[in-house]
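A single protein chain has been omitted from the complex, and every remaining protein chain is retained in its original position.
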Amino acid sequence: MKFFKPDQYVIYYKGYPKLYIRVKPIFWWLKKWSSFFFILREMTSLAVGFYAIVLILMINAINQGPEAYAEFQTWLKSPISMALHLLALALALYHSITWFNLAPKAMVIQIGTNKVPGFIISGLNYGAWVALSALLGWFLLN
Amino acid sequence: MSSKITLEVFRYNPENDEEPSFQSYEVPCNKDWVILDALNYIKDDLDGTLSYRWSCRMGVCGSCGMMINNEPILTCAAFLKDYLPGPIRIEPLDHFPVVKDLIIEMSDFVEKLKRVKPWIIREEEPSLSEGGYNQTPAQLAAYKQYSMCINCMLCYSACPVYGLEPEFLGPAAIALAQRYNYDNRDQGKKERENVISQDDGIWQCTFVGECSAVCPKNVDPAGAIQRYKVESTTNWWKSVLMPWGNK
Partner (left out) sequence: MKKSNEPFWWALFGAGGTLSAFFIPILLFLYGLAFPLGWLAEPSYEELRSLLASPITKLFLFALIFLSLFHWAHRFRFTLYDGLQVKHLNELIAVICYGGALFGTLAAGWILFI
């Protein structure tokens, strides 16, 4: 099924009267596991956006008083909130893992003729993640 | 060890065909044969009309790239026995127009390579009497990885962004630009910046990473692109926040 013909190839028709152009199907990302996981990685942004909105709603509830916050807490206990949060947590974790694994690609440090191995940079990021989470967790629980 | 394996090969003859078709060939499955050997066997003994590109047969020329079971691979590097029991589907490289059979039209790729000015740019050339440029091993190491590209176009076939937006500059071209940007002999970074830091340059890349995954020479074009994104962003913010710097 051809539904998009790139016009750029027209200039190369000189000498080649009948180039065959294959078009990427709209569900190209379902053809390979690597493509699927790429789109999944990009979809983690929905979880990030979702939680930003939840935070806005939570802060708003706190601002409006204890009854509003209690209502918000009740919603948090509902099955739909639980399901959304569970899904969002899975996606957020996938985002964090893929983000820290890719960090060394953007930040290359050369010492002499060698480059600092990727796992060190990733490792430092993971370490910071654990430390910051523990710090925040401890702070909120006390 | 079975003695035969089937290859399903993409056929397209622009003189006769409106649509491509697949033709099956049975080739002997010798234990040290690569897919290129199988294709040569087909051309020599079974069907002389099959057309495809190849040259060095040892992974340095970049001519024999094709889609093997939907993965862009150099056919001189893919062993038949790894694909047993078969059949093996052989198609021309994705994201390029097909000229005939397994041959693709690559002018777009060549034009993009030229666009990034892949040569040493200097404000002033030193005279011959001053001798050549000397480089320490560390200076060489800064760009060596990006110089290993054999222009095989597997990365363009793997890149979904290039497949969906053909105006994208592409992994190999940007890695080539970086090869010169990180070369201490070169002074042309600013000139190249106008070419690569465009909406159809690095900013179209969404860091899928497939380009680096399929590269037979470990050039890591995805890394080259991400490093340039960081650098270009830093430069952009510097020029916005501190516009008194020289342009």
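As written, the chains take the letters A and B, and residue 1 is the first residue of each chain.
The rule is simple: contacts are C-beta pairs under 8 Å (C-beta built on N, C-alpha and C of every residue); 3 or more make two chains touch, one makes a residue touch a chain.
Predicted model only: the values in this text are computed from it and were never measured.
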| field | Which residue of B:Trp119, B:Tyr133 or B:Trp236 touches the chain not shown here | value | B:Trp236
| message | Touching the absent chain: which residues on chain A qualify? | response | 4, 24, 26, 29, 39, 42-43, 45-49, 51-56, 58-60, 62-63, 66, 69-70, 73, 76-77, 81-82, 85-86, 88-89, 92-93, 95-96, 99-100, 128-129, 132-133, 136-137, 140-141
| field | chain B, residues in touch with the chain not shown (by the definition above) | value | 160-161, 164-165, 194-195, 197-199, 201, 203, 206, 229, 232-233, 235-237
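The working rule: only the chains that are shown with their structure count from here on.
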| note | Distance in whole angstrom between the CA centres of chain A and chain B is 27
| field | Of all residues in chain A, those that touch chain B in their complex | value | 6, 8-9, 12, 16-22, 24, 28-29, 31-32, 34-35, 38, 42, 102, 105-108, 110, 112-115
| remark: Seen from chain B, its contact residues with chain A in the complex are 12, 14, 19-20, 70, 94-95, 97-99, 105, 107-108, 137-138, 140-142, 160, 163-164, 166-167, 206-210, 213, 220, 222-223, 226-227, 229-230
